[in-house]
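One structure is given below, represented as structure tokens, and several questions about it will come after.
A single protein chain has been removed from this complex, and every other one stays in its place.
First chain written, first letter: the chains are A and B, and each begins at residue 1.
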Amino acid sequence: MEEQKAIKIHQLTVAYDAKPVLWNASVTFKKGKLTAIVGPNGAGKSTLLKTILDFIKPVTGQIEYFVGKQSSEYKEIKNHIAYVPQNSTVDWDFPATVLDVVLMGRYGHLGWFKRPRKKDKDIAKEMLAKVGMTTFFNRQISQLSGGQRQRVFLARALAQEADIYILDEPLAGVDMKTERIIMDLLKELTKENKTVIVVHHDLQTVEAYFDEVVFINQEVLNNGPVSSTFTKGNIDETYRQDRNLGEEEGE
Amino acid sequence: MSIIAEITLIAVVVSVACSLPGVFLVLRGTTMVSDAITHTVLLGIVLAFFITQDLNSPFLIIGATFMGVFTVWVIEALQRTKLLGDDAAIGIVFPLFFSVAIILITRYTGDIHLDQDTVLMGELAFAPFRRLTFFGVDIGARAFITMVIILLINAGFIALFYKELKVTTFDAAFAAAVGFSPILIYYGLMTLVSLTAVGAYDSVGSILVVGFMVGPGLTAYLLTNELKKMIGVTVLIAVINSIVGVRLAFILDSSIAGMIAVITGIVCFLAFTFSPTKGLIRNLLNRRKRQKKFDEKVKNVY
Partner (left out) sequence: MMWNQMTLLFNDYTFQIVALGTGFLGFLSGVIGTYATLKKESLLGDALSHSALPGIGIGFLIIQSKELVGLLIGATISGLVATAIIQLMSKKSSVKFDSALSLVLSSFFGLGLVIMTHIQGRPNAQQAGLDSFIFGQASAMLVRDVRLIAIIGMIILLIVIVFWKEFKLFSFDPDFGRTLGFSGKFIEFIMSTVIVLTIILGLESVGVILVSALLIGPSVAARQWSNKLGIVLPLAGAIGFISGILGTIISSVGNRIPTGPSIVVVLSIFVIGSLFFSPERGIIAKRSTYKKQRKYFRKQIELLEEEHEK
């Protein structure tokens, strides 16, 4: 059986202030797979995610999203994509409870003006149970540990009931228990034929956790199944110090 | 109605109207942008006056509000250049706009019935004497009517966009991903801040408006753990501050707006010190407890 596509990226070039961050990147994320994006700091991993999420407009190139049979634009399928930002980017002193945050996962489906209803609350509670945080639902978010915060974020993404899940370093700074819960849940999602894309920083665990791997350092260097692609040669190529595209050519 | 009662009523309405957008300014940490707005709307008022020739015209309010929003835009454009710090950008823009306004007021002072003192410090004590008439019928103090309308607009905006304000303030990236533009909501909020600043300047003056906006919200922030409760407590604190402030001002025969600002500061500082969840004393006690636990652990190891 031919593998189905979830997101197809074609010759994507992204630049900040005319400095290329991603250069001519082409890669296809497969449906129902758990894919890791790896690469050194500043390689353009987060930029790739942000372009997929339509925060940044690329200079050239196309991104196609496959939720049904046909390819679509981002706007049409935004409710089918769940995004988990790095948890350090939000203010955890914000006056909200755990349930409040998870409920935000329903906002996309509600659209403007509409308030969450009982059905949304039930979904939120169900997802909290999945991440093992049911008893915390009324807890103020500032009182959570790093791992618990990440699990709340995952529960919020689950509440989006999406087809594609995009996570930016979800395992950074979390405890072992949380890491296991998160990875089990992500595996489970792929069993339901959902697509999971994770920016991952820990090379040690790539083989244990992921199906597919994408090596990025300003361009997509290699990608494919972990078993055949996650080789020492490819790792060395990605993390080589002297890789530097575009910059010196610019002048 | 006695004069004191009427002044108190106006003070309460002004305080509550200001405190509502303040909740989100406090949560975002953009209160100093609102401080800039409260100064630059003065330029809007002066320029709009040259066109409308009428200090009571609704177009004056709209023009001045637009200047406030324009201020936000200029500050953000400067910040985007990355040539200067975020707060330096604020500190460059508002003194310039404000200076131009003061120069215009001074030069054309015979034509504009605006004097620097009222604009900067306001005078609540005079508010009941400036009446609004409708087809010759007195319908109330102008400040009261204006601020009731602004209060309703603020409350309506927050009620309507509660969910959107919440998600864009807490996690802008996520909000954008699910389709709520954080920029749109931010500019909406800043339009309210400008409108409120324009409406409130002749009662409390442009310097103290920022205190009226930030104080109750910050106090409630220190006392509550949930956004809805925070908004409720904010309104309550705004009401208490203004009633106590007006009373004290009459007893000591001093500036009313100034006294409310002092009370606001004191109440907030008390909340900061004694708040059972986020207060200074609570934090110190927590730290001591942790230290004790840690010491015991160390003892057990050795």
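Simple rule for what comes next: a contact is a pair of C-beta atoms (placed from the backbone, for glycine too) under 8 Å apart; a residue touches a chain by one contact, two chains touch by 3 or more.
Because the structure is predicted, anything quoted here is derived from the model rather than measured.
Displayed chains that the missing chain touches over the full complex: A, B (touch as defined at the top). Residues touching the missing chain, restricted to chain A, are 11, 13, 15, 17-20, 24, 59-60, 93, 142, 246, 249-250 (touch as defined at the top). The chain not displayed touches chain B at residues 25-26, 29-32, 34-35, 39, 78, 81, 83-85, 87-88, 90-92, 95-96, 98-100, 102-103, 106-107, 109, 116-117, 120-121, 207-208, 210-215, 218, 221-222, 249, 252-255, 257-262, 264-266, 268-269, 272, 278-280, 283.
By our rule, only the chains that are shown with their structure count from here on.
One simple way to say how far apart two chains are is to compare their mean CA positions; for chain A and chain B this gives 38 Å. Across the interface of their complex, chain B is touched by residues 53-55, 78-79, 81, 83, 85, 89-91, 94-97, 100-101, 104, 107-108, 110-116, 140, 142, 156, 160 of chain A.
Listed in rising order, the residues of chain B touching chain A in the complex are 27, 160-164, 166-167, 169-171, 173-180, 221, 224-227, 229-230, 277.
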